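The other protein chains are all here in position, but one chain of the complex has been omitted.
In this document, chain identifiers A, B and C correspond to the written order of the chains, with residue numbering beginning at 1 in each.
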Amino acid sequence: MKIQHPVYYGDYLQLPKILNAQATESAKYGSAAHDETLFIIIHQTYELWFKQILHELDSVREIMQKPFVPSTDLSVINARIERVTTIQQILIDQIQVMETMTTLDFMEFRDFLVPASGFQSLQFRLVEATLGIKAHHRMEVEKQFFTSRLNSDDRKKLEETENKISIFELLEAWLERMPFSHFEDFDFWGEYSEAVDKMLKQDRDIISKNPGLDEKMKSMELKNLDLTQETFNTLLDSNRYEEWKGQGKVRLSQKAMLSAVFIYLYRDYPALQMPFRILNSLVEVDEKFTTWRYRHAIMVQRILGTKIGTGGSSGHEYLKSTTERNRAFIDFFNLATFLIPKNMTPKLPDVLKDQLDIVYDSLRS
Amino acid sequence: MKIQHPVYYGDYLQLPKILNAQATESAKYGSAAHDETLFIIIHQTYELWFKQILHELDSVREIMQKPFVPSTDLSVINARIERVTTIQQILIDQIQVMETMTTLDFMEFRDFLVPASGFQSLQFRLVEATLGIKAHHRMEVEKQFFTSRLNSDDRKKLEETENKISIFELLEAWLERMPFSHFEDFDFWGEYSEAVDKMLKQDRDIISKNPGLDEKMKSMELKNLDLTQETFNTLLDSNRYEEWKGQGKVRLSQKAMLSAVFIYLYRDYPALQMPFRILNSLVEVDEKFTTWRYRHAIMVQRILGTKIGTGGSSGHEYLKSTTERNRAFIDFFNLATFLIPKNMTPKLPDVLKDQLDIVYDSLRS
Amino acid sequence: MKIQHPVYYGDYLQLPKILNAQATESAKYGSAAHDETLFIIIHQTYELWFKQILHELDSVREIMQKPFVPSTDLSVINARIERVTTIQQILIDQIQVMETMTTLDFMEFRDFLVPASGFQSLQFRLVEATLGIKAHHRMEVEKQFFTSRLNSDDRKKLEETENKISIFELLEAWLERMPFSHFEDFDFWGEYSEAVDKMLKQDRDIISKNPGLDEKMKSMELKNLDLTQETFNTLLDSNRYEEWKGQGKVRLSQKAMLSAVFIYLYRDYPALQMPFRILNSLVEVDEKFTTWRYRHAIMVQRILGTKIGTGGSSGHEYLKSTTERNRAFIDFFNLATFLIPKNMTPKLPDVLKDQLDIVYDSLRS
Partner (left out) sequence: MKIQHPVYYGDYLQLPKILNAQATESAKYGSAAHDETLFIIIHQTYELWFKQILHELDSVREIMQKPFVPSTDLSVINARIERVTTIQQILIDQIQVMETMTTLDFMEFRDFLVPASGFQSLQFRLVEATLGIKAHHRMEVEKQFFTSRLNSDDRKKLEETENKISIFELLEAWLERMPFSHFEDFDFWGEYSEAVDKMLKQDRDIISKNPGLDEKMKSMELKNLDLTQETFNTLLDSNRYEEWKGQGKVRLSQKAMLSAVFIYLYRDYPALQMPFRILNSLVEVDEKFTTWRYRHAIMVQRILGTKIGTGGSSGHEYLKSTTERNRAFIDFFNLATFLIPKNMTPKLPDVLKDQLDIVYDSLRS
């Protein structure tokens, strides 16, 4: 290797471009508002981070598109998703910087910005689409917004990304390829089902004999148990599961879901540690965006009050309504539903255990 | 002063008591669960912090009960409320510690705890009541819970605190005593009203001429503006304001609300800086509890899934429903609604300005 | 006002410029390193934030250059400094994003960057200089670095800023203009001096009679008290204070220091609340940069180990050595040294109290 040219910090980072990209609208109207610079810069940092998040997610997608994902790639995948969550924490924390801008400060320039809106961030939409949010998952109001307010270039780029395979789809396929939904000589799901019955019977006992509950609460609790029973039954019955899926109650296929349950239950085996971490990191990505949307909605309400914007966004209510939406990995978030206590979990046959394990002993000999 | 006895760290903090108060239920049943200790200790730290928050709020209440609150006490009040918000941030951050406990870990001991529930924390309810949440503000489900699940001692203590005057009530009275809702020789609210009209007319223009909005959106936006106009009209009309209050849309009296609006508009005057900070700190207290409830609800769902608890709390849904409830100071949070741009704010007469100002010049002579 | 043109989000933020400014060196050498993009983007966000910090500090400097700073400007000054500290917290938190890059990841492209170095960030140096770090305050190694490694343009810009008046200098002048270092008919500093004597006598008693201390520790403690006494004496003696200043033990003039002590002691008066907050916010600015330098040094050591860089920066040791340097407002940080208990603080004459107070009563009549 030969270094061909010395690198200078400011040139390397292209600072002349970066640091001369803050032209305030208020100045153009002759009344420069001090805080508009903050408004621009904070959004620019958001967009830089979105670019980084896309860089990570695109690389994850690329790795997962291999027909066979090597085990040594799994920790790379996980590290990159975890990096995304670390960046998301910064996105959330940055809201505190925005909150240093008061209503009065904002009023000095907001009228100059119409009809621009943060909803027009293409990159944020690309992130959602790459994770797994397709056009048909979106709320009506979002779809309309894209049609009326994104320019055609941006709309086209969004559609292109929506048409690519998403990380959700790749993950589902990867889980389906795993051998955990059915074993040759071992009726795992039968044993699991028995364990569930035992657990629910025990719960039923506890409720019935609970001296702290009156009759009305007992009957309510027992009804709830029936619902829980139903949920487990549905997991294990492919027809009813399909129905569920049709109703939008789950997104994952049954096969993938069963693999995920298996991974959650036996996560301590070396073979499953990294798959477990990956599922968890993706849940974390969803959760962090949820928190970000929530904090963002609160911030907007605090700055704007219940007043209506001039640019067409009676934003606060919309913002709140999307807080919990657009979660590609909600099924993993809800997976606790299907777990059973460790001491009831089916014992694995030795041959399977050996496959999941690293026998450090053999390393030693 | 004479120091009568040397103090030893462990004795001073009564550590033998504190550190021997962790008896796990699981151990009593012969199967000690490692994570139950965490469960106990985290809740004990929460209760210690609640005690500290009550200590601060009680002292604030005491100061505000003085018939005349000296100006030098205002920064004491504010410092103590800000301390509460600093503690609340710890309460929120601690949820991350709880999240290190997985569903499987929790399943090892949860059945032993029935029907105990975090909703039984008396101190948390005392905090809410001290801030200003009375029995009649609560959701039906909470009231029922208190009747059926709090023991009589705790219920009595809660009622006692509910019967005391709250910080909300003291604050309202303090704002009402301020001279800003009506001035002798200066029609402030008339000028404010004119400024509002001017501002709204301008907004109307911007919307009408906005080339980025189609006809449908324009008409929607103009309708929104009519609503905003209504809101301002209501603020300034005592009859309609009373109606609003009757409908639960605001909690503050009109007189107090006008003082608050005045303080927000002229916060930069030395006389109003600390009152402004106090209102803001109280909004922050509300917001932090909202965030805490939200994060807590998410954490519970992640650990329990959509499964129903055995102790009578199908907690997750209830938790979510209370996230935004029980906010004593929501009116201040929404105050941005009534602000107008700085360059439209009525000019104050000199005599009033002098009263609000500290003339550092005079200090100098 | 007439809106002349609709604004589009991506154009407003100049995203084509911002998002096309990440050209990795590794790609130029034919072996694109995944993590170099992160390295570029994180530094670009740092530079954007530095621009924002400079925007705030420059405006503070401008306000403070007025011959008479109006009291209503003080809260503007303070809000902008507090915003700087909020941004600094993001700078600190972002280190966690950098830490997701491992040594092995970094090794894939570090050689391509020589001899670029974060020390070449001009804007960071401008921030330091604007706060009050002049060339003569810097360590030898820094000065050399600027000569040998900054290009002439950057060096010139740094010198220009160093030649402007700094916030430290403006603050010192503002404190000196305050009337607290000498009062006409009230020997404040005499009474303060008596209070100090009383306090130290009391401390001496406590030590002497402390049954928990053996003779050796007692004598050590009493010696320490003598030193404390010296410190107070020096504060009040202009000749000895000058000596101190000559030795670099303090940066503030005696007059400014006395004003600052007075403000700290009587901070609860409305007239002094905002000045107190400003001094505190500036200490916070110093502290946050200290924390940032510290965390940064740790991160570098973790990624590079004790290995030496190829680009000329055996950075880790240097980084550590500067952690606590370059603090313009260290004197305020150390101000606790000169405080005395509230119950010993001299009572102010009524006329002075009235000047410092807002008589809310008069507002009411």
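Here is the rule we use: contacts are C-beta pairs under 8 Å (C-beta built on N, C-alpha and C of every residue); 3 or more make two chains touch, one makes a residue touch a chain.
Everything numeric in this text was worked out from a predicted model, so none of it was measured.
Taking the complete complex into account, B:A116 is the one of B:A116, B:A173 or B:L200 that touches the chain left out.
The residue touching the chain not shown here, chosen from C:N20, C:Q65 or C:T103, is C:T103. The missing chain, though absent from the display, is touched by one residue of B:L15, B:M139, B:I165 or B:L227; that residue is B:L15. In the full complex, subunit B contacts the hidden chain through residues 1, 3, 6-10, 12-15, 17-19, 21-23, 25, 29, 34, 37-38, 40-45, 47-49, 51-52, 55, 59, 79, 82-83, 86-87, 89-90, 93-94, 96-97, 100, 111-118, 120-123, 151, 154.
Touching the omitted chain from subunit A are residues 1-3, 6, 68, 71-76, 177-179, 202, 205-206, 209-212, 267-271, 273-274, 355-364. Against the chain not displayed here, subunit C makes contact via residues 103-104, 107-108, 111, 114-115, 148-149, 202-203, 206-207, 210, 212-214, 217, 220-221, 224-225, 227-228, 231, 265, 283, 287, 290-291, 294-295, 298, 301-308, 310-312, 314, 333-343.
Here, only the chains that are shown with their structure count from here on.
One simple way to say how far apart two chains are is to compare their mean CA positions; for subunit A and subunit B this gives 30 Å. Of all residues in subunit A, those that touch two or more other chains are 111, 114-115.
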